[in-house]
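Working notes, structure below.
For this view, one protein chain was removed and the others were kept in their places.
Moving on to chain A:
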Amino acid sequence: MKDKAFGVLQRIGHSFMLPISILPVAGLLLGIGSSFTNQTTLETYHLLGFMGPGTVIYSILTVMAQCGDVIFTNLPLIFAVGVGIGMAKKEKSVAALASMVAYFIMNSAISGMISIHGGAKAFLNGATCSLLGMTTFQMGALGGIIVGLGVAALHNRFYKIEFPAAFSFFQGTRFVPIISTVVFAFVGILMFYIWQPIQVGINDLGGLVSKSGVIGTFFFGLIKRLLIPFGLHHVFYLPFWQTAIGGTMQVAGKEIVGAQNIFFAQLADPSTMHFSTLATRFFTGEFILYIFGFPGAALAMYRCARPEKKKEVYGLLLSASLTAILTGITEPIEFSFIFVAPALYAINTVLAGLAYAVAQLLNIAVGLTFSGGFIDLFLFGILQGNSKTSWLLILPVGIVYFAVYYFTFSFFIKKWNLKTPGRETDDEETKLYTRADYEKKRSASKTGKKEESERLSASIVKGLGGKANISDVDCCATRLRITVADSDLVNDSILKSTGAAGVVHRGTGVQVVYGPKVTVIKSNLDDYLAKPAEEAEVPEAPEPAASEAETAEKQNKDEPKASSPQKSVVYAPLNGRVMELSEIGDGVFSEEMLGKGFAVDPSEGKVVAPFDCTVETVFDTKHAINLKSGNVELMIHIGLDTVRLDGNGFDIRVQEGDKLKKGDLIGYFDMEAIQKEGYRLVTPVIIANTDEWKKIELLKKGSVTAGEKILRLE
């Protein structure tokens, strides 16, 4: 039940993204338009003659400001349609139309009720407003969200409904706007009675946050950061931005509700002297965090990375920082530490809460449309002037924050040896390696771009447990949000190999974090999923690793390349614990990219022949030996990444061309020395010509002694 609720919340959170994505543009129009039509600004900069009232520029800017303003005024309708689209499972266009219809109906019903009960004058000041020509209740974006959610629920239930032949014209999707109309007429009437006490309640809660003042601001910041990894922050902050929880204020003679609305109303009002921190306390802290704090954290992580890894993490952290600084999209940087180092995540939430509180205490008032990046700071801080926003104070506070983040992160990373990027154990390190490889390859084959995106989609689908396992795909600014039938089938390492920074699970809800490019990935994935199964299968995909196992299996089934009538058996070449290759988790051997086989976690540093064979190759670096027996080609790869040891720690006693009997000594390796250098000892034993065998079967797992039967080949 809890899991299901998370799944629904996740979808709701996502469905807000489409309407929210309009805000930056609307903000740009309103921000630029109203800044440069502001009498005070024009006078201050002596621009009245050049772009004062009556000039062409002034007219253009006025139109811009109006165009931006209309978005904010009609945000409830935009939310109604946007949420309807986001929450509808199929036939989303119908849900959009039905949402719009339902929104009109609901407000008309409320409007009717208001006039029956004596018109606007009979109600609390600020309780009613005029929207789209109707006198209705001030419900903000929440009103739209209620419509969107309700219509989507009706839609998902009825869009396939069937009627007797006489009424068949009205069945299916056509029924959705009809039922929405009927239902929302009643919802409107109901709202008339429900909304009055709710207004009182919301005002009280808003009052509580207002009364708790700076403490309330602190908790707002803390909780918002806390919710980020769960992707639920949109659900949380929106009421503050859009409803009376975020405050109510008289601006230019109108009662304005919601922090963001207040800020933009003040922005549009030329008489504003200084923006109110009552509204901006839910925003301004973000600039301090995103432009200064997080880059400080990134620098700390970079400085704490192992020297040989620095180059790798440099790119990751730099681009993540720039994204945060410019656009205020912080998932890339935050996801680089919150999963691997929950302690830093906890510290981060407290520091975030403090940033919001400090901004309020210092009376810094910079609003935002979307997120606290430089673009918004420029538009709503710098452009509005220091006298209205006190934005200059962000600089010293920011510098302090940069230092605080840098030093606390450095201190705790070292003290607790946290595994931030570039500090991972070998296990994870190789994952980075393969992902880097994958990225390289992707850029390499510019020709097959479409093919490439299909392969990416194919491996995302594999990682999600196959097409049949996916019941719903959505995305927000940075994450792919999927609902799956069986969460056990989801394979994180495959998903990470597709370029994901992190994977979040909640029951059947899965979020894969890709960063801002996620919308493209999602569109490709939709296209891919929409194809018929045979077509969707990418036949010869050398990449990604994930699909290899199946491809290999298929090959074996359909077209066994060489006739291999014999059967063969491979015996354990080492004492130790036998496991499946997939358990290595290194992203290469584990994905059977070099072939099928098994792995041994050795308990003794001695290798013997796994069958009667000839030594084909001994690597110069001594860490791997190729053996041939009949038509079995087998590689023993001692340890992982041990090619870098350049032979140190290995004492191989055989040469190319030597003939060995099963159990004959091949060589020794120094377990202690190799481990001390930081390498894993787990030893893959690979059938290099896997595609020449129909069946390769693991006979025994767990503890074995050298010479026991491990693998049967047919």
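Throughout what follows, a residue touches a chain if its C-beta (ideal position, glycine included) is under 8 Å from a C-beta of that chain, and two chains touch if they have at least 3 such contacts; residues count from 1.
In the analysis below, contacts and distances are computed from a predicted model.
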- By UniProt, of "Isoquinoline 1-oxidoreductase alpha subunit", "CobQ/CobB/MinD/ParA nucleotide binding domain-containing protein", "HPr family phosphocarrier protein" or "CheW protein", the chain left out is "HPr family phosphocarrier protein"
- Note on the structure: Which of A:Ser108, A:Thr621 or A:Asn648 touches the missing chain? It is A:Thr621
- Listed residues A:Gly144, A:Gly221, A:Gly296 or A:Gly595, member touching the removed chain: A:Gly595
- Note on the structure: Residues on chain A facing the left-out chain by the touch rule are 433, 437, 440-441, 443-445, 447, 540-543, 548, 588, 593-595, 616-617, 619-621, 624, 626, 628, 633, 635, 637, 643-644, 688-689
